[in-house]
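A single protein chain has been removed from this complex, and every other one stays in its place.
Labels run A and B following the written order; every chain starts at residue 1.
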Amino acid sequence: MMARDIIAGILCAVGTFFFILGTTGLLRLPDVFSRLHPSTKCDTLGGCSVLIGLMVHSGFSFDTLKLLLIVAFLLVSSATCGHAIGRSAFVKGIPIWKKGLEREE
Amino acid sequence: MHTSEGSIFYRKIILAAVLFLFWIVLTSTLVPVNIVLGAICSAFTASVSAAILGRVLDPQITLGVILRLPIFAVRLGWEIVKANYDVAKIIINPKLPIDPRITEYRTYLPGDLPKTVFANSITLTPGTVTLKIEDDKLYVHCLAAHHEEGLHEGKLERMVAYLFGVRKDA
Partner (left out) sequence: MHNYLLAVAIIIALNAFICLYRAVRGPTIQDRVLGVNIVGTKTLITIVLITYIFSEVHFLDIAMVYALLNFVVTVAVSRYLETEGWREAG
């Protein structure tokens, strides 16, 4: 019982850390395309980590399967959302940020 | 892919099984009434879907793909962890060492479904985001030079080819 809570706590902490990282990246990086990177990767791993932590915390039941479904959906949807936004920015011809070429943030 | 009568029936069975599992997860009970109702509903949906949608399941989805999916998921999960470590290093670094570029990548994977899985895997792995797919050409945004090299090694493509049982030829 105790070990399960500790594992769940660690996984939740890791997830929260990646969420904070994703937020930092979203605020710091210079253009749309770069911002897609933290948003797709860190949010996916952060979310999956917290959800898996909760799975460990709750033990096996039907709710665990529902959480697993949400994890699978998050893996698919997060990448697809990034792809859709990137595609719309690319088709609209938004220029990519280059080093030394400072633009307004 | 040829669509003979037998293979359509086979794929209907797979679809019905997936729908039934989904039903069980959503109702989250094991009451006999629910199970019988779910079995009837999923069998009916699977048998009717061919007439409504024009096809049963994507012909690329076979039993082998479903069986290989867990192995692929574990390997992809490891890649995602590495990707996050990489992006974390870049974001935390106060100098922000990025050098973004858009690169083109040609893939030999056939069909829409393998290409979709490949594009999503690229998005989830180190420093690369797929922007657009034109036939077999992918436009990929890379965060730094070593990400571009990592993409052109083609490790991910081999993983997806393994998942769908595609062999590289021509």
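Heads up, the rule we're going with is that a residue touches a chain if its C-beta (ideal position, glycine included) is under 8 Å from a C-beta of that chain, and two chains touch if they have at least 3 such contacts.
Small disclaimer: the values here were computed from a predicted structure and weren't measured.
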Positions on chain A where the hidden chain makes contact: 5, 8-9, 12-13, 15-16, 19-20, 22-23, 26-27, 32, 35-36, 39, 43, 46-47, 50-51, 54, 57-58, 63, 66-67, 69-70, 73-74, 77-78, 80-81, 84-85, 87-89, 91-92, 94, 104-105
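Simple rule for what comes next: only the chains that are shown with their structure count from here on.
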Rounded Å distance between chain A and chain B, as computed from the means of their C-alpha atoms: 18
Residues of chain B defined as touching chain A within the complex: 25-26, 28-29, 80-81, 83-84, 87-88, 91-92, 96, 98-102, 119-121, 123-124, 127, 129-132, 139, 141, 143
Complex contacts: residues of chain A adjacent to chain B: 18, 21, 24-25, 28-31, 33-34, 36-38, 40-42, 44-45, 62-63, 65-66, 69, 75-76, 79-80, 82-83, 86-87, 89-91, 96-99
